[in-house]
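In this view, the complex is presented without one of its protein chains, the others remaining in place.
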Amino acid sequence: MFYREAGQFKTNYAADLAVFPIMQDRIGLAIILFVAAVIIPWFGSSFLIQAVMIPFLIFSLAAIGLNLLTGYTGLLSLGTGAFMGVGAYACYKLTSYFPSVNILIWIVASGFFSAAVGVLFGLPSLRIKGFYLAVATLAAQFFLSWCFIRLPWFYNYNASGAIEVPTRTLFGIPITGATAADTTRYFVVLGFVVVMTWVASNLVHGRIGRTWMAVRDMDLAADLIGIRLLQTKLLAFATSSFYCGVAGALLVFLWYGGAEPAVFDVNLSFFILFMVIIGGLGSLTGSFFGAALIFIMPIALRYFPPKLGIPVHPATVEHIQYMIIGALIVLFLIAEPAGLARLWQVGKQKLRVWPFPY
Amino acid sequence: MRATGGSEAAVGDVLLSVENVSLSFGGVKAVSDVSFDIRKGEIRAIIGPNGAGKTSMLNVINGFYHPQQGRITFKGETRAKMRPHEAAYGGIARTFQNVALFRGMTALDNIMAGRTLKMRSSFFWQLFRYGPAMREEVEHRHRVEEIIDFLKIQEIRRVPVGRLPYGLQKRVELGRALAMEPELLLLDEPMAGMNLEEKEDMSRFVLDVNDQYGTTIALIEHDMGVVMDLSDRVVVLDHGIKIADGTPDEVKRNQAVIDAYLGVAH
Partner (left out) sequence: MDILYKVFVDPFVQMGTAPDLLVQTLWEGLVAGVLYSLIALGFVLIFKASGVFNFAQGIMVVFAALTLVGFHEHGVPAFLALALTIAVMFGLAFAVERLILRPLVNQPDIILFMATFGLTYFLIGFGELIFGGETKVMIADQLLLPRGAIDIKMAGGFVSLQKIDIAAAIIASLMVATLAIFFQRTRIGRALRAVADSHRAALSVGISLEQIWVIVWFAAGLVALTTGIMWGARSDVSFALEVIALKALPVLILGGLTSIPGAIVGGLIIGVGEKLGEFYWGPLMGSGIESWFAYVIALIFLLFRPQGLFGERIIERI
């Protein structure tokens, strides 16, 4: 009854092409943005912001990046962790060499570095696909992980092998480093995620998104209708790696405050992939759902049982977490391969005809 | 004899010709020394029993397969093999035997995908979905809507094509090919799996495309009635060899053709 598009007519194609043509969707989006930008920073606890919201947003961004490559273009990548690492270390080196330049600029620049590396490791996609391409991305993952550990240049020859984030400011307010307040960092991350999600949405709803999906669905036919396969695939790698690179830089600079190279290992690649699978391949909102489930579930697992009086050993939590995630992956692939995003759409469909059953 | 309701498209010079084309896979010779031409504005049927090499021939024209021997001349340019994007940008479009639509996308998006080679706006504007990118999107949407009207598939615009019945899928695929504004349209068994009504509709579309847009059409088809009604000229393949080439009437009376279809050993 409430979620109806009856009466909402579009009188020109431009209006019809809008990403959220239904008024109720636009209102919903506005509410979400309001909650994110106002309610949460104002009322949210420090724990909520630091341990939940900031990383959730960052992982969502990485998931969007991987989704562009795997969900929209159909190129399975197991190198996400490494690409995030490239972004993080690029940002670190850039700000080490040029500390006076605004860190936000370096975060964006590190995305470009990551994009370049992504294109390099994406070149094999001209000749190989599917599972074989996934193995090639694993090559990237292992090689880059090794670089981060073994090439001391990356961590400025620090004895511990880890990097620590220096303090950087924006308009005089510290946004990275030990003195940066969590609300400040939250706003920076939120800004990045909102803008980059908007850009990703623009891309996938337009010509680029169509060429990506065409390559995913039937690349031979795409070739025959004039879509340049190599350019399309490399663009997907570049864009995806850009997003992952920025997410990696945000991860280190605006959340962890430092990093050990082990952070960007193959497990991270798998985790982001799981977010994309569960959230929904080929759906931007799905990336957020998936990140929420995969990231917030372990926190919930650690947080709630003690509240209910059930003692839980922290190591056990991790084991159970792995089991649940593994089981969820299989479950979603069986029951709803299009992930939470499809469930959400089905839910909206039910809402359309509510209170009628169909 | 071709039955038309309206004006006949003027048939002109040779648009595409294949000369001495041979194609093999491993040890299997799919096409042996085949030559024929297609004239601008005509409807050319390629017929023959199963396994005659008809689809392989289309694939060669398209650039999907590269022949071991022979030449392809298209719009005056001769080459030993075609490349897929050369064919596409040169104005060759096609449909496939097993509908090759993009199943994850809606009918509208599939047809819009066909416009890709005409869309030029830079990546920069695509990032913002504004300015030139948006204007281009709207402009091409107009063209695509014309095609949608032409094919009468307005209601299914937003349906993911995987969910459409077979006949409608074939129509969407035709729409995607038309979106490329081709000079030469290759149709691989466009009527396959259709009932009589659907065949009549599709025949009408084929004729209209040829009449209204002047598009040259080469089609593979098994239904003899359709072939005789629609085509200007016919080329007959059997076991990879050309056995006849001429108007439908001539071909109908050709003994070699009759033998091939009746399965007389030779």
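Here are some notes:
Here the chain labels run A and B in written order, and each chain numbers its own residues starting at 1.
Keep this in mind: a contact is a pair of C-beta atoms (placed from the backbone, for glycine too) under 8 Å apart; a residue touches a chain by one contact, two chains touch by 3 or more.
Because the structure is a prediction, the values reported are computed rather than measured.
The missing chain, though absent from the display, is touched by one residue of A:Phe34, A:Phe47 or A:Trp146; that residue is A:Trp146. Shown as candidates are A:Ala15, A:Val195, A:Val330 or A:Val353; the residue that touches the absent chain is A:Val330. From the set A:Phe9, A:Tyr97, A:Phe131 or A:Phe171, the residue in touch with the chain omitted from the display is A:Phe131, counting the whole complex.
One of A:Phe20, A:Tyr322 or A:Trp354 touches the chain omitted from the figure, and that residue is A:Tyr322. The missing chain lies against chain A, touching residues 76, 124, 127-128, 130-132, 134-136, 138-139, 142-143, 145-146, 149-151, 220-221, 224, 266, 270, 273-274, 277, 315-316, 318-330, 333-334, 337.
In this text, only the chains that are shown with their structure count from here on.
Residues 62-64, 84-85, 87-89, 93-94, 96, 100-105, 109, 112-114, 116-117, 119, 121, 123, 126-129, 133-134, 136-138, 141-142, 145, 176-177, 180 of chain B are the ones touching chain A in the complex. On the side of chain A, the complex with chain B involves touching residues 12-14, 16-17, 19, 199, 201-203, 205-208, 210-211, 213-214, 216-218, 220-228, 235, 282.
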